[in-house]
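Missing here: one protein chain of the complex. Every other protein chain is in place.
Now for chain A:
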Amino acid sequence: MGKVKTKTGPLARRPDNSAFKQQRLPAWSPMLTANTVLPFFYFMALICMFLGVWLLLTVQSTKEMKLDYTEAGTCDRCFEKRKNVSNAAQPCSCTVVFSIGKKFKGDVFFYYGLRNFHQNLRRYMDSRDDAQMVGRKKNLQTPSTYCFPFTTDQNGQPIAPCGAVANSMFNDSFVLTYHMPGGRPEKVPLLRQGITWYTDKNIKFRNPKTENLTLPEVFKGTAKPLYWQKPVYELDPLDPTNNGFINDDLIIWMREAAFPNFKKLYGVLNRAKEPFTTGLPAGNYSIEISYNFPVQYFRGRKEVVLTTLTWFGGQNHFLPIAYLVTSSLILLVAIVLTVVWWKFGKNGKNMEE
């Protein structure tokens, strides 16, 4: 349309002789021939085999300890207590013991885990206000409607942080103790900070601008989430800089899990002092749990996980095994294809057949 051809003469309307218009663009036409497919298959089998073995060895070198404490040890008492909502405000502590047979070398990571807790329900995931959590004053006072019904408390005060996600934050706390043989129990020091993504801690979550005010003053006029015992600015009594929306535990909780069974980082072994400078020594341990989080409503379980890591992450055997299986599958297919090609191959036969 609208193209004015200036050409005149007998061949005025002759189309241009460009490779594009004449569909003669130079091109590469790969074909699936035995010469390319079969070597490719054997090569891939080899690669997968190598990866599988390597990953398997890597994963095997990690150590992991999982402990379901829902009703373990003395926690059965707390479990029963939490069944009744009216007892929600009463504190309950319990202790579970375990032992590790071999030393956990290097960095040891302490996780809490939940089973059958659906952080991935659509309405649940939507029930948060990122603008509030990044410190927007406006959203602090008038949280997004997505937070409903955890937008305001009975008195009409806006909840900070609002929404179902924050409201349901995991609030058990743990004290891990090492019982040295013949010695007095030694509390295992855990680093409870620096356990979030850098971007979450520094960009996604920010407290409202303080402007010479203290944190409680900034949050004045807001209410704590319904299920919380402490307001958001008192989450960490030990470190005042770890309070408000930038509290590590809150940030970790707010990063919703993709599946109903998940574990979240609680702390990392602080290897500054003996006997933990090289890791977690073998022996008996106990965990004192401040048991607050109710799981019986959703038939959930709670657990703690102690694990060491490699470059590949934690102890997940799926990928190494999957690679090994894939490798043998490819090898099998490659052999079948070779036989087929050898016996029945019609490739290259005449057109006139």
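As a working rule, a contact is a pair of C-beta atoms (placed from the backbone, for glycine too) under 8 Å apart; a residue touches a chain by one contact, two chains touch by 3 or more; residues count from 1.
To be clear about the criterion, contacts and distances are computed from a predicted model.
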item	value
Undepicted complex member, UniProt protein name, chosen from "Acyl-coenzyme A oxidase", "Phospholipid-transporting ATPase", "Nitrogen permease regulator 2" or "Serine palmitoyltransferase 1"	"Phospholipid-transporting ATPase"
Listed residues A:60, A:99 or A:120, member touching the removed chain	A:120
Full-complex contact with the absent chain, from A:39, A:91 or A:149	A:149
Identified contact with the non-displayed chain, of A:61, A:214, A:278 or A:316	A:316
Of A:30, A:156 or A:182, the one touching the omitted chain in the full complex	A:30
Among A:261, A:290 or A:328, residue touching the chain not depicted	A:261
Where the unshown chain meets chain A, residue by residue	1-5, 10-17, 21-23, 25-32, 34, 37, 40-41, 44, 48, 51, 55, 107, 109, 111, 116, 118-125, 127, 129-131, 133-134, 136, 144-146, 149, 164, 167-168, 195-200, 203-204, 252, 255-265, 268, 294, 297-299, 309-314, 316, 318-319, 322-323, 326, 329-330, 333, 337, 340-341, 344-351, 353
